[in-house]
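Read through the structure below, which is laid out as structure tokens, and then see the notes.
For this view, one protein chain was removed and the others were kept in their places.
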Amino acid sequence: MNNYGWGLPIRASSFAGQIDFGILLIHAAMALIFVLWGVFFAYLLVRYRRRAGTPAQREEHHASSQGGFWANNAGELKSLMPDVLVMLFEIALIVFYAFPVWRSIKMSPPDPKDADVVVEVTAEQFAWDVRYPGPDGKFGRAKPELVHFSNPLGLDRTDPAAADDIFVANELHLPVGKKTLIRLRSKDVVHDFFVPEFRLKQDAVPGLEIPMWVVPTRIGHYELACAQLCGFGHSLMRGDVYVESPEDFQKWLASRAALKPAPPSASNNSGGF
Amino acid sequence: MSNTPDAARDPHRPNVKLYMAVFGALLCLTLLTVAVSKLHLPRPQAIAVGLLIAAVKASLVAAIFMHLWGEDGRIPRILAAVVFFAAMMIFPILDGAFLVPSATSRVAVADQHPDEGGAAAPAAEKPAEVK
Amino acid sequence: MNATTAAVPQTSSGISNAKLGVWLFLASEIMLFSTLFTTYIVLRLSATSWPWGWTALNVPLGTLNTAILITSSVTIVMAYARAYDRDVAGFRKWMALTLALSACFLVVKAFEYGHEFSLGIGPSTSVFYAVYFTMTGLHGLHIVGGIIVNSGLLYMSYRKDCWEDPLFLGRVEGAGLYWHFVDIVWIFLFPALYLL
Partner (left out) sequence: MSQSHADSHGHGHAQSFLRRYVFSVDHKVIGLQYLFASMFFLLSGFALMMLMRWQLAFPGQAIPFFGRLFPADLAPNGVMSGEFYNALGAMHGTIMIFLGIVPMGVAAFGNYVLPLQIGAPDMAFPRLNMASFWLFLPGGALMLGSFFLPGGAAQSGWTSYPPLSVINPGQTVWLLAMVLLITSSLLGSINFLVTTANLRAPGMSLMRMPVFVWGEVVASVLLLLAFPPLEGAAILQLMDRVAHTSFYMPKDLVILGSHYAGSGGGQPLLWQHLFWFLAHPEVYVLVLPPMGIVAEIIANNTRKPLHGYTTMVLSMLSIGVMSLIVWAHHMFISGMSPALSNFFLVTTMIISVPSVALMTCLVFSLKGASIRYSVPMLFALGFIPLFAIGGLTGLPLGLTVTDIYLHDTYYVIGHFHFVVVTGSVIALFGGVYHWFPKWFGRKMNDTLGQIHFWGSVICMVGIFLPMLPMGLAGASRRLYDPTAQMHNLIVQPLNVVSTMFTYGLALFQIPFLWNFFHSIFRGEKTVENPWQATTLEWACPSPPPHGNFEKTPRVYRDPYEYSAPGRKTDYWPQNEPA
């Protein structure tokens, strides 16, 4: 995979560009600020080194009552100008960038009816359990008592809605260009769903079901990594994301559906354990 | 002990009569709050009344027994700042309140208290708990 | 009094060390208990249902304990009033009464706990009981701390030199402030756990 390099990975989702824009803009600003201050700082260090016969010059502090607040503190206030510039930059960044982009990425997950694909991703120590609703479009019942290494989600196969659910471990297949709603859950501890190419990261919290969405824009094979410490096997908790053409995706779904009701085989419940 | 006029004018001198009056008021309020709970008001009203009475009692203790009434103004100011920071705890509460609707595995305390009837009407119960 | 602070009072706050120290300590205690009350509210909001306190706990015993604690608050403020007037015997009497009442509080609490444990109810039974045992338990620890401080003061009052020490009254006042704070916490705990 040539997805990764010394900089940001390739962009493979609709909002990856928006996030990269922010990262690049801020780093440009940071570099500018650092270089300007650095040059000034270096100049001060050389210019004002101790020299015989040159005493330090104090700034004029007008403690007098004449001149008013602004005039008396002009020197001090002038030195706050850089601060004001940084503040204006930050305000612009918040209002024109952070608020709208955050709203679109994190605050407005699509309604399940509007999403092209709905998939449930359940994190556990140390694997990703992925479930598609199957032909009926409904996620069936799952019970914690039924959890077994052959049935990591505890699916109740007697429930007709659950019987056709498609389960895969550590593999997430998505059609390119389609809006996918991912319902993120955790069985045990806090995990984190991170696909670097999607620029998508979200903690999976037990007891909560967190909706998030992605529109993959590039066919390819990506990595789904856990980014939140989840135990001794944290670094081995990874999965693969396959973004396919819609036809390939449907084909794959059909091939998985044909496997049912075979219990999800040995690949499950393990990230190498 | 101190019957001198000096002591009588001392503003910090403990005022025993006042203490006893507050004592009486506190006991009455305690009985009142228990009595109100016997009325089995609906949750929102019960919580409002219970907290109101508790707040009155706490202010009495703070103002009179802890001498905040007539204390050097700086201590109340310190306390106001502390209360401001304590009020920041509203954010975890707000977070909890926002989160619940999206959470699927809701918590059922009712399992342990079937007699309480909460399980019958969880939806109706909900707003009652907002305080 | 040392010369430093006595000579130029403007660089001192004018509030005695003991009093300022106790108030700052209480500031941290306010933060501690507001954390616990926050936990209570968050857990209650996220619960599908929450028992009425009176169905789960013993309200008469709770009321009794409230009355005991309020009375002990009065007795300790009376002890302070006696100490203010340098009435040694009066101070000892009221302080001893305070200690007796605080012991009563703990005994009643122990009966309540004992009853609950005998029914097989413990902190792990439900979130409600987890909150109940943790908050009352922590409050109980504060009571124990208060008992230690107050017995210390009572013990000190038997030493002659303590009444010569101008700081003694400040210590009594500080202990009183702490005790009233513990009382205030209970004033909120009682309705929150037993009645609502």
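Going in written order, the chains are labelled A, B and C, and every chain counts its residues from 1.
As a working rule, contacts are C-beta pairs under 8 Å (C-beta built on N, C-alpha and C of every residue); 3 or more make two chains touch, one makes a residue touch a chain.
Keep in mind that this is a model prediction, so the values were computed, not measured.
K.L.:
Going by the stated contact criterion, tell me the shown chains that border the hidden chain.
P.N.:
Result: the unshown chain touches A, B, C.
K.L.:
So which of A:Arg131, A:His173 or A:Arg199 would be touching the chain we can't see?
P.N.:
That would be A:Arg199, which touches the missing chain.
K.L.:
Going by the touch rule given at the top, which residues of chain A touch the chain that is not shown?
P.N.:
These residues touch the chain not displayed: 1, 3-9, 18-19, 22-23, 26-27, 29-30, 33-34, 37-38, 40-41, 44-45, 48-51, 54-59, 61, 75-76, 79-80, 82-83, 86-87, 90-91, 93-94, 97-99, 101-102, 105-107, 124-125, 144-145, 147-149, 154, 187-190, 192, 194, 196, 199-208, 210, 223, 225-236, 238, 269.
K.L.:
Could you pull out which residues of chain C are in touch with the chain that's been left out?
P.N.:
With respect to the unshown chain, the touching residues of chain C are 1-8, 10-13, 15-17, 20-21, 24-25, 27-29, 31-36, 38-39, 42-43, 46-47, 122-127, 130, 133-134, 138, 167.
K.L.:
Which chain B residues would touch the chain omitted from the figure, given the whole complex?
P.N.:
82, 85, 88-89, 91-92, 94-96, 98-99, 105-109, 112
Note that only the chains that are shown with their structure count from here on.
K.L.:
Which chain has its Cα centroid closest to the overall Cα centroid?
P.N.:
Chain nearest the overall C-alpha centroid, as shown: B.
K.L.:
Using CA atom averages as chain centres, what separation in Å is found between chain A and chain B?
P.N.:
Comparing mean C-alpha positions, chain B is 42 Å from chain A.
K.L.:
What whole-number Å value describes the gap between the mean CA coordinates of chain A and chain C?
P.N.:
Centre-to-centre distance between chain A and chain C: 47 Å.
K.L.:
Quick check: what residues of chain B touch more than one other chain, meaning two or more?
P.N.:
In chain B, the residues touching two or more other chains are 99, 103, 107.
K.L.:
What parts of chain A, by residue number, touch at least two of the other chains?
P.N.:
None at all.
K.L.:
What residues of chain B sit close enough to touch chain C in their complex?
P.N.:
Interface residues on chain B, with respect to chain C: 1-2, 7, 12-14, 16, 19-20, 22-23, 26-27, 30-31, 33-34, 36-37, 43, 46-47, 50-51, 53-54, 57-58, 61-62, 65-66, 72, 74-75, 78-79, 82-83, 85-86, 89, 92-93, 96-97, 99-100, 103, 106-113, 115-116, 118-119, 122, 125, 129-131.
K.L.:
What residues on chain C touch chain B, complex-wise?
P.N.:
Checking each residue of chain C against chain B gives 13-15, 19, 23-24, 27, 30-31, 34-35, 37-38, 41-56, 59, 63, 66-67, 70-71, 73-74, 77-78, 80-81, 84-87, 125-128, 176-177, 180-181, 183-184, 187-188, 190-192, 194-196.
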